[in-house]
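Comments concern the structure below.
Selected chains from the complex are presented in situ; the others are not included.
As written, the chains take the letters A, B, C and D, and residue 1 is the first residue of each chain.
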Amino acid sequence: MWTLFHKFGSPPWLYRLSGAILRWLLPITLLALVAGAVWGLLFTPPDFRQGNSYRIIYIHVPAAVVALAGYYVMAIAGAVSLIWRMKMADIAMRACAPIGAALTFVALVTGSIWGKPTWGTWWVWDARITSMLILFFLYLGVVALYEAYENKALAAKACAVLSLVGTVNIPIIYKSVDWWYSLHQPASIKFTGGSTIDPSMLYPLLFMISAFYCLFVCALLLNMRVEILEREQRTAWVRALATERGGS
Amino acid sequence: MKPASTAAFCFRLLRRQLVLGLRRPVELGNPLLFFAMVVALFPLGLGPAPDTLASFAPGILWIVALLSNLLTSDAVFRSDLEDGSLEQLLLAPQPLYLAALSYVFAQWLLTGFLLGLASPVFALMLGLAPAAIPALAASLLLGTAVLSLVGGIGAALTVGLKRGGMLISLLILPFYMPVLIFGSGAVQAALNGNPTGPFLAILAAFLCLSIALAPMAIAAGLRISIDT
Amino acid sequence: MYFESLSAVLQMDGHGTFVWSAYFITLGVIVSMIYVPRRREKRFLRQLGGQIRRSEGSNPPSARKEV
Amino acid sequence: MVNDSAPVAVVLSASELGLERGGRELFSGINLQLTRGQLVQIEGPNGAGKTSLLRILAGLSRYGFTGQVERHVPQLFLGHQSAVKGLLTPRENLAWHVAGESSFTAAAIDAALAAVELYGYEDVPSHALSAGQHRRVNLARLYLSQAPLWLLDEPFTAIDRGGVVALEARMLAHLEQGGTVLLTSHQPVAVAYPLLRLDLTTGQLQ
């Protein structure tokens, strides 16, 4: 266990491992995404109330779910980096933020496109949407803070502090936004309950959610690899790699 | 050498920060003027119909309080970083947790506290029903303390940045939102004749939580910021 | 397959613009999520390789230490 | 970390310090044992890394360098920036100083201000002082503090010739009481006391 922990702290090991994982995970992920999209777009019946626009659900919901989970991954990595001073946790945390921001962005944009035919408006201040918007700001905050620091070791520490503050706060934010929405009770617009969803829609949705999780892992590893190289650019193994692969 | 006792040190810091704030209304901002100014803008921008203004007064007052806190938070540690005082503070043998708390407390006294005291005047300007005024003042006093503590975290994390701009507003506004919701909720409840106790209790709980945790985050942030 | 013709797929009973634009925006984001780090990695390795070759070929002109 | 188990004579020890900044190695392999009664000047041209080393020794830089530092006694660090608040008077600046030393009496503060020739300026807001007077407010802490170890970064900046002589005298007194002084300066240090030099390029104390 302890040795595994140490191995995770070793950049060249992680770099090689991630290369091996990506070699099969990335194609599988892309294939699954395409398959899921085709399944959702072409092979499922339309929703009886919303017609075909509901097909957006197969990207909207997975993006939202994974974006939310991403914040916790980021915060855990931040905690590890602060407590055990593990360099690779720094790097993982740093890599989570832009991915999470991109997925949140997808959820917001697709949702807003969905809203137009469904509710006739691009945007409503619904509890879930509002808290997702806040999550978007949180991600952007981490990205911006990281970019603003010139010394990347310090940047990672600062982001770790911020994302830890975020973990304490996110449940509070979510609960308060929920409560805020229920207080104002606008009767006009409501999400349908997710529980009544038909299996013919549920299976492709679950499939897409798993594909998005894989996508998250792939993007995370890809980003970590660059980050590892940039941080370790003075070590012998990176320089060997550069002369071997970048020499041409 | 025996260092000053921690209590004496914190008191000294508090006094220093208060004097600095009072000598320089710009630095820690003059939240009251800002508040008055922005409250005056709302009727101009939204149109002066008294009934709509009054019904939105709780939200407006709380948003303005939040903004004025946001703006002044940024400066809590900045001048100390620029003239080297922050280095000295980090070298002090007393716990940084308490020093951070003193800084934030001084900032709150000069902004949130004053604002809470003066809020009835502004509430009357916007035509808020007098029954809601105690709830407004109480929620502002509690809530702005939370805002100051949270704002301190953002300030500590961004103070050392050469290219940070007003990054702080991006970092901490999301964390301000629960306070806004329950703060304006308390006033709204008072307006509707509902009990305000639960709201104030939640704000107090936020305050306890942030007194316990925020100074730690501030201290960590300052140590990072000072390290070039 | 639920649809009868390609044009039905594209139109989706009038919701086609919405559905397809949502999918294409998502596609764009996903592609950039994968493409951007890969390109950064390649470019970084190429730059570093060049830098190493240059420093091996010629010594830096000033006396300052280059690590 | 203040570690009381070390022998009393050693006030600060550093081993194998190395630092790299902006892709340049500034120094490496610096081993340093400062003992009581030592006067050490860090030598090097502009950009050699003197300030960076001093900040590492003081504990202000905590990330990004290699090696170990152990601090055994309280220290007084005076950096490039003077830590003097323009809005406060010199007297207030010293009385409410943030470095957390013991509370000084008003008489002690006035004596220190007189020693740095700020008599008559105690109650002027510090932003209305000249460049040299501004730095003198900070230097007054040398007359107040009881820390055995002084880390001084260019203490003579902007100080006139008389001021430099007075400062050297103060350093001498501190050294003779068993204090330790580690300083950087581009001006020659004229103290009638053995001066050790730390050469950053070799890492040797001579």
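Methods note: a residue touches a chain if its C-beta (ideal position, glycine included) is under 8 Å from a C-beta of that chain, and two chains touch if they have at least 3 such contacts.
Small disclaimer: the values here were computed from a predicted structure and weren't measured.
Engineer: If each kind of chain appears just once in the picture, what does the full set look like as a formula?
Structural biologist: A x1, B x2, C x1, D x2
Definition applied: only the chains that are shown with their structure count from here on.
Engineer: How far is the middle of subunit B from the middle of subunit D, if each middle is the mean of its Cα atoms, in Å?
Structural biologist: From the centre of subunit B to the centre of subunit D is 36 Å.
Engineer: Express in whole angstrom the distance between the two chain centres, defined as the mean CA positions of subunit A and subunit C.
Structural biologist: Centres of subunit A and subunit C (C-alpha means) sit 17 Å apart.
Engineer: List, in ascending order, every residue of subunit D touching at least 2 other chains.
Structural biologist: 20, 63-64, in rising order.
Engineer: So which bits of subunit C are touching at least two other chains?
Structural biologist: Within subunit C, residues 67 contact more than one other chain.
Engineer: Enumerate the contact residues on subunit D facing subunit A in the complex.
Structural biologist: The contact residues of subunit D facing subunit A are 20, 63-64.
Engineer: Subunit D touches which residues of subunit B in the complex?
Structural biologist: 1-4, 8-9, 12-13, 15-16, 19-20, 23-24, 79-80, 82-94, 99, 223, 226-228
Engineer: What residues of subunit D sit close enough to touch subunit B in their complex?
Structural biologist: Per the stated touch rule, the residues are 58-64, 74-75, 77, 79-88, 92, 95-103, 145-147.
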